[in-house]
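A single protein chain has been removed from this complex, and every other one stays in its place.
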Amino acid sequence: MLIVMENNASESQIADVVNLIESYGYKARPIPGSSRTAIGIIGNEGYVDDTQFINLAGVKQVIHVTQPFKLASKEFHPEDTIVEIEQTKIGGNTFSIIAGPCAVENEEQIFETAEFLVSHEIHFLRAGAYKPRTSPYSFQGMEIEGLKLLAKVREHTGMKIVTEATDVLSIEYVAEYTDVVQIGTRNMQNYPLLKKAGKIGKPVLLKRGMSATLQEFLLSAEYILNEGNGNIILCERGVRTFDNHSRNTLDLAAIPVLKELTHLPIIVDPSHASGNRRHIIPLSRAAVAVGAQGIIVEVHPKPDKALSDGPQSLNFENFVELIKQIELISNAMKLKVPVIYE
Amino acid sequence: MLIVMENNASESQIADVVNLIESYGYKARPIPGSSRTAIGIIGNEGYVDDTQFINLAGVKQVIHVTQPFKLASKEFHPEDTIVEIEQTKIGGNTFSIIAGPCAVENEEQIFETAEFLVSHEIHFLRAGAYKPRTSPYSFQGMEIEGLKLLAKVREHTGMKIVTEATDVLSIEYVAEYTDVVQIGTRNMQNYPLLKKAGKIGKPVLLKRGMSATLQEFLLSAEYILNEGNGNIILCERGVRTFDNHSRNTLDLAAIPVLKELTHLPIIVDPSHASGNRRHIIPLSRAAVAVGAQGIIVEVHPKPDKALSDGPQSLNFENFVELIKQIELISNAMKLKVPVIYE
Amino acid sequence: MLIVMENNASESQIADVVNLIESYGYKARPIPGSSRTAIGIIGNEGYVDDTQFINLAGVKQVIHVTQPFKLASKEFHPEDTIVEIEQTKIGGNTFSIIAGPCAVENEEQIFETAEFLVSHEIHFLRAGAYKPRTSPYSFQGMEIEGLKLLAKVREHTGMKIVTEATDVLSIEYVAEYTDVVQIGTRNMQNYPLLKKAGKIGKPVLLKRGMSATLQEFLLSAEYILNEGNGNIILCERGVRTFDNHSRNTLDLAAIPVLKELTHLPIIVDPSHASGNRRHIIPLSRAAVAVGAQGIIVEVHPKPDKALSDGPQSLNFENFVELIKQIELISNAMKLKVPVIYE
Partner (left out) sequence: MLIVMENNASESQIADVVNLIESYGYKARPIPGSSRTAIGIIGNEGYVDDTQFINLAGVKQVIHVTQPFKLASKEFHPEDTIVEIEQTKIGGNTFSIIAGPCAVENEEQIFETAEFLVSHEIHFLRAGAYKPRTSPYSFQGMEIEGLKLLAKVREHTGMKIVTEATDVLSIEYVAEYTDVVQIGTRNMQNYPLLKKAGKIGKPVLLKRGMSATLQEFLLSAEYILNEGNGNIILCERGVRTFDNHSRNTLDLAAIPVLKELTHLPIIVDPSHASGNRRHIIPLSRAAVAVGAQGIIVEVHPKPDKALSDGPQSLNFENFVELIKQIELISNAMKLKVPVIYE
């Protein structure tokens, strides 16, 4: 950590900083510059909390050299995490496809989708029972009834279920009925929910917040890890920018950066990024090529009757084309698609 | 609502849109253009859900002319809402100051602050008991013990307490012990929490999400209104942009725009916007001048010892200067400061 | 075009809009809504200038259904443009690689790079002679001497030269000495320069502005097309967002969107997007996979001695790995790499 002093910081202000550093048992190393002094800290193990330093008179800025997350970092845990979900897994050298409708709408819709997916060797079904919708007047999901339908699908097809939890109460039901608990973009900094997700004993799919930096993203994963749950799948799903040609701006460059910073597997959601089914296939190809370890994608038997996210849902024909193209790129990349555990 | 067709939309696709419009009991008015047709809807009362339309083949885009929020809109409720909190109020022609430390830290700190504020005729105390912190290793708040201290302050000083609730469980305690329940920026789209806030019978201070549009902001207010709670105070606290000179980019232009769109009172948080105590006073002057109905500002007896947000907290001397300068501008604007209910 | 009236627009204000529409020879089609009236325009050929409409009293908003660019649009020119540069070409089903150092630094550096590239069948050399640098104290380029060195390289190696022009005077020299004139991101809306680029008789590589929408990007291309020059290569190079993990946020989703909107070829600049040589290869793979028609990439014989952009420049060894990996993906995509004209 480096503490940069104001231009006109006095000798006694510098001494105060040095004393505070030493009170923590670290060593202080002042670096007098042309216009201001900076003070380095030596001897710390890991991240030093800057609260007390930044408060001191004469301090202009505190610069961190070490990342503030630890359990999520590759430095702490160099080996890549592979999340195992019964006989399947996410991470490592496989490319996983999680697919399904935005929301569970009724038994017919969800079974038709699941059976179609299984017939194409897709083993992860996504579908929301609790839907965080921008407007209170939009369809809010089937809630507990939706979870029960998902459990029924699971029993009949053997698919693994990925579904979203939106609060500290419903997460218990979600964890009970499904295989992977999704924390959505709007809840990436819902810390009570993250803490609870750390305790539910099921893998967590954590979506990046709409305007979260990667550091904030990994600190949210750290909340879950810190409660003892290391089975976390990160998901890049587009961020909010000035750009208006797609629903969100898909930040594929985050993938190689995350792979340097963390051991957790990283997948991509091209559906919410684009908002337009015509662009899902090229973005999915790019996700494979950039090194993501999977995608989560919306598919619906009748997108034009979907109760939510219809415009960004693939129909079955599109989906068959999608997996064909993903296979082309992943073969070139030497990944296995879709994922079957050996 | 206007439905814009693709360039190459067929006659039968256009007919499908017209039929769907008519099935809702509205009239369709096609507008053939040089390169594509658009179809207007006539006869609707308020916002029309676009889900089914955007799903239809040949539809390029749906353009809304009406706002999707209703209860929060000025069209529906032309008179300005004034939120009454016992003998005080927020909204109308008064400029309210809500002040206090980021977090309750201990009895001495919170009493010292409250007594100082009361002596300057400030009647709203802000202080967090449940703190949503980016890192799990940062101070997380005193929780229930903090709420009890705030209740004690309230009893001894008569100050009204504003404090944050972060999940559907703790909001009940918060509502019991305090006067105004704050929903923070990270929870602006935490819909289960908003629904609960709609039922707790206490006024709600709703902060704008870090990257929320004004439409999303008002739809979040709509969630609360829709549960029967109309006592909502909106708060602009800066948005996330490429800009790096302040903690967030304070969007003061949102104030006059919100005043056209909604009847709810709007205040500004210069502390979280700036992140730097030296800029709080000019931003507060600007908040008054642009037409905001109050500010919520961080003040701490010893900012250099604060457990959170020290760098953006005013000390008592700064605060006295702040209210002096606010008074100058609000007098010029003919607002009353600070707020006392007549 | 749709003109949306204010809620309280009077009958006579609506009549004024109708009259203005009719004065242009179009037909007006009013659509009375629940809370406001909208008026459609029928009979226009292409984009209608909205200046006069938006000025009228009672008008709230003008909504365009037609795109404002014409010559750049796929609707106007459905066949894909292939830019021919002597015996080579950019566009169509080939994937082009333009490579070289950020700046021409001296004869040895530029010849060493060119000969290396030629030996790997790369036929386009990029290198700046006029450098737009953020600080006046940074190396500003070799200017005319740099252009002469580039011409010499061209003569000896047969490579095609791509270099930047930064003002209406130097563009004449640039066009004289080189094969493709680059307009950089900071000049995307330098309209006098664009107009000049439309007249110089050489292909133009137009980089997207740092915060330009795709509509603005294509309108800048339209300036060049409108002066008679249709040989334009578009280049996505990352946009500016809140994100801080890479130099810019590479917007790969723009590629499929641009391919729907325009007939012009589109390439990607992973170097300026990322700012970090370690991420160039994954981003380049993704650029191929998403459907871009080429990349422009920085390579330097000794990146650690580069006068600019060292951290994002590949060394020769990295570059060999890059083309190997691009070939893998482009083979899967059935593109030819690198480009040789048959």
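Think of it as A, B and C in the order they're written, each chain with its own count starting at 1.
As a convention for this text, a residue touches a chain if its C-beta (ideal position, glycine included) is under 8 Å from a C-beta of that chain, and two chains touch if they have at least 3 such contacts.
All values reported here derive from a predicted model rather than from experimental measurement.
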Of the chains on display, those the missing one touches are A, B, C
Omitted-chain footprint on subunit A covers residues 1-2, 4, 7, 29, 31-36, 38, 40-46, 63, 65-66, 75, 211, 240-242
Per the touch rule stated above, subunit C touches the missing chain via residues 47, 49, 51-52, 54-57, 68-69, 132-140, 166-170, 186-187, 189-193, 210-211, 216, 219, 222-223, 226, 240, 303-308, 310-311
Against the hidden chain, subunit B presents residues 211, 213-214, 239, 241-246, 249-257, 260, 273-274, 278-279, 282-283, 285-291, 328-329, 331-333
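Please note the rule applied: only the chains that are shown with their structure count from here on.
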Farthest chain from subunit B by C-alpha centroid distance is chain C
By C-alpha centres, the chain nearest the middle of everything shown is A
Dist(centroid_CA(subunit A), centroid_CA(subunit C)) in Å evaluates to 32
Per the C-alpha means, the centres of subunit B and subunit C lie apart by a whole-Å value of 40
Residue ranges of subunit C touching at least 2 other chains are 211, 241-242
